[in-house]
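The other protein chains are all here in position, but one chain of the complex has been omitted.
Let's look at chain A:
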Amino acid sequence: MHSFVNRANVLLTLAVTILAIMCAAASISDTFNSPSPTATIEVANIHKFQKVSSGNDEIAMVLNISADLQSLFTWNTKQVFVFVAAEYETKKHVLNQLSLWDTIIESKEKAKFSVSISNKYRFTDQGSNLRGKEFNLTLHWHVMPKTGKMFADKIVLSGYRLPEQYKR
């Protein structure tokens, strides 16, 4: 502490160390938040269900998604990444997952939404296993904090079934 530069150095070092501790504490404070998000997804229409030339099944559908993810947001939340995945079982694989739609929610105000969308990413299977297939629609989310630990969780919505016949 004997010179100007030495004092400035000591001050900045301690200040940054304390800032790191504050950020860690902010991340810890997130664990006291117990969120209770809700979501409903409805398959409004399957307007295309066909076998493409490669032999794979391909589906185009309209989904009505409404969700309330506001409780995920805390003071330390930067954004929330949300995606809807179709999950089903085939003979070859126990779990097949396809992302149908995703979005980034940047604020608590936008975390309660209701949208009607057609699948953003192609719903296609390797092979032709999809006729009459039962599947889940799962809403996954990843909470990205300003500092510290990321969180991820999901809501599984089950009991959807694809039609038995192809449809153009």
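Keep in mind that, in the parts below, contacts are C-beta pairs under 8 Å (C-beta built on N, C-alpha and C of every residue); 3 or more make two chains touch, one makes a residue touch a chain; residues count from 1.
As a convention for this text, contacts and distances are computed from a predicted model.
Novice: As a check of understanding, state which of "Signal peptidase complex subunit 1", "Dynein light chain", "BHLH domain-containing protein" or "SUF system FeS cluster assembly SufBD core domain-containing protein" is the UniProt name of the chain not shown.
Specialist: Its record in UniProt gives the absent chain the protein name "Signal peptidase complex subunit 1".
Novice: Taking the full complex into account, find the residue in A:2, A:91 or A:168 that is in contact with the omitted chain.
Specialist: Among A:2, A:91 or A:168, only A:2 touches the chain that is not shown.
Novice: One chain is left out of this view; which of A:10, A:44, A:104 or A:150 touches it in the full complex?
Specialist: Going through A:10, A:44, A:104 or A:150 one by one, A:10 is the residue touching the chain not shown.
Novice: Which candidate, A:18, A:44, A:104 or A:150, sits in contact with the chain we can't see?
Specialist: Reading the full complex, the residue touching the unseen chain is A:18.
Novice: For chain A, which residues lie in contact with the unshown chain of the complex?
Specialist: 1-2, 4, 7-8, 10-11, 14-15, 18-19, 21-22, 25-26, 29, 74-76, 146-147
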